[in-house]
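What follows is a single structure, and I will ask about it in a moment.
A protein chain is absent from this complex, but the other protein chains hold their places.
A, B and C are the chain letters, set down in written order, and residue numbers restart from 1 in every chain.
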């Protein structure tokens, strides 16, 4: 393998428990988003658009869909002769499996993968976030600052700051202090979980961390604080675009709705920063004579005979006559019958909604409904 | 996924312990063979040449090399839109891994994979054997016999029969009895570990076997005997071509030497039944002015400046001046220095043999030497 | 039962070659075929005409397809690429492309023996026992396997696929017979398959296979337009787009189509990557089209990447690819004879006001 300037390690083992039944048989990065994509498409597309052609994808929980989705990376132009995408599941030497116990231990167990490319820099990414970012600019910043490690940060609303890892920096953006989920945050600069390390520094700290039996082997909790203790040069890289952790049903729904907003910074139509995805073969969408489509995002393979308003329809969705879908997300191949009313809900992939089904959140309630088989059966039992 | 006539399930998790250091970081099906191939190339090429375009490859032990070698199956023309190769490692639902405990349980845990193709027939294969076989002819035989299951068998030398599963059949080749490694074999028809099942029958028996806490979940030990007990129609399919289980260092060496024999039935030069393999890019082999090459098989990327006799050289092997290599197998990218003498040995991939190194089996000894780092260091320490 | 042998079997072997004659030139389609061969004419929002016959072949277990193009075949080659989108990027068999070395005038019938003769090697090398020869400009979704079954059962020499008695210009023959027809073309005087089928002075048995599904041979702007808009009828739609027998085409990285506030769509077929801000009715919209605020597009076929400004009115118009219609423009054709706007042109508001 030839030497590489920068190799990315993408942590894609997230269980995403708060996404409920959506992640029952899928890792979080494989959850559908935006009418056509899976969450991981954004990070993989960012890599290819940033000129990073070597990406190790660390899978763990329910990896089958993710593995076959990623394949050899052709969809993201990452099927490269030297480098490209490599899926790195936990593996067995002899007959015991080495399970990944933390973000840092996952990288540590794949040091051999990194060693074969002997990169100058390692970019650590998470496959859980929706955003467009040019990692090359962050790398340039990292080099210009002469940093040992650079952490991208974003200003979050003050009330939410206590949910994040918060950075305290000097005027030069050098990190002085880091607090994981502070109860009384003195700042609102949150870590996005995106790190660039000098390879030699990363190797040293991962090996040190591995020898520490007290460590939880996590970048935020262990590696970064240790580096700060030892006075390494850590810099924060301020990011000010669209960035969303779609960790809950509500935030997943919100991020989908964001795409229908003219003011939203997440433009899927930008040809200079395409979001790539596996393209299945579908016929064009068919909007029937009785249909009405307003303020929506609709993918190929759909057949709409009812009314769709402020909604996102993934490929292969059928919407029956006299049906109304409002402020909802309908995932791939769901079949919505006739005379159905769905409002502020998510319909999971492949689900069949029977004729006459009605569901909507109560007026005062701010929740989004994730429709389940039990709900449907409950109604008809 | 479209319905399929016949889907193959290839068991490729073999640890191959008797292959010693060759399988320390490789599953047995990934062991190099024949100057260019890996063992699994033969089974995968048989599939594609037999018109079987849907193959599930079940990996377990040290799967990384195998996974990235197989990729999406392009090398064997198995990168298909509907079907193709799918690598099926043990996976975790929630946070426990389901480990494959026997051949039958490995298939049982992947019933969902089979269900999506709803095949008429399932072909069970092992990735451990070297042979060329048209599975389509076996399937035709299976259909003509109206069998529930068909097991391919080969006549083995009588003294070896007790190492195999032995079949006893009537004149119509219907299996009456099956004995696993009998101490006193009354027959020499050995099972090759290749089965065709009617899908409905296979499903039924795998589910039955899974409920049996006494079962070791093995086709030979559990499923087949149970089917015979219940008077299912099992037929033996006699195969009379070249077939070799390269389970030991000696048999791996022998199978390589077979390729140098004009009489050997395993013809790699047959364009109508190609053995496909991942083709790395190498320059043509260079045979120098001082070199001598006799009765050998030599791959691209080699550079031979010494004498090579009755040997198999894989890609990228360098042979120094005044060196003699006789009746040996030199695996990929091994570097053999000058003034070396190697006889009846296997040199593993990437090993460097220092100048002046001499090794050969003693005259009376029938063993083949697998050269190890310890041997080399032992000599120079 | 010999078991060491490798050849034989047939349980799964594919037995038909596909041969697509892509040399046809229809003068009545000139406006759409200036820059592309007939086979590459866009259809139904994301397809090219050749996708239909090619997908039918693939769905009928045909694994080796030879395409014989002639004029302007660059866009056809770009579209087909390695054949990957049709699962025809194979090491053995797969997709073959044999452009005509002859620059003479188009031959009159489907299956030009002269053109095939220049590539006889392909037929000699092929192991498939039968060959299906087809034109490249029919919109249909047909399983060819029953044709083969019938052909074998009847023992005929040539089976012609017909609809209501009219030839659909698709022929099933043994590959060996096709080879001998090609080899003996000078002696027999037959230049193509229809010569053989219509001649009565030979001893070949000719049989017909009546196809009852939807099939439209595209040979004029009028029937191109009618067939396109006709696809909006649920009956036609269901006949062409079957989940079990998909029509494959080149896939592209386009986002889903977005309808903004104030947009409206009815009885239309719309591909991905479009931005709909106006009103669309009874139309076929291809990938990457933009329809501006206040614009009304009715009874139109809008091809890839065309951009329509604000407050335009388009009725019964075919916009070829990359057309730019400036704001406030008004373009109207007649339903029996739509107006065709040529590829890459700019239509100002003044031109038709």
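Note that in this section a residue touches a chain if its C-beta (ideal position, glycine included) is under 8 Å from a C-beta of that chain, and two chains touch if they have at least 3 such contacts.
All values derive from a computational prediction rather than experimental measurement.
Checked against the full complex, the candidates B:112, B:212, B:240 or B:288 give a single residue touching the omitted chain, namely B:288. Contact with the chain not shown here comes from a single listed residue; of A:197, A:219 or A:239, that residue is A:239.
One of A:134, A:322, A:349 or A:372 touches the chain omitted from the figure, and that residue is A:134.
Among A:77, A:210, A:309 or A:338, the one in contact with the hidden chain is A:77. In the full complex, chain B touches the hidden chain at residues 34-36, 259-260, 262, 268-269, 274-277, 279-281, 283-289, 291-300, 312-313. Mapped onto chain A, the interface with the missing chain covers residues 2, 5-6, 49-52, 77, 79-82, 132-134, 136-141, 143, 152, 237-241, 265, 270, 272-273, 276.
The omitted chain makes contact with chain C at the following residues, 81-82, 91, 253.
Just so it is clear, only the chains that are shown with their structure count from here on.
Across the assembly, the mean Cα position most removed from that of chain B is the one of C.
For the pair chain A and chain C, the distance between mean C-alpha positions equals 40 Å. The distance from the centre of chain B to the centre of chain C, with each centre set as the mean of the Cα atoms, comes to 45 Å. Residue positions of chain B in touch with at least two other chains are not found. Residues of chain C in contact with two or more other chains: none.
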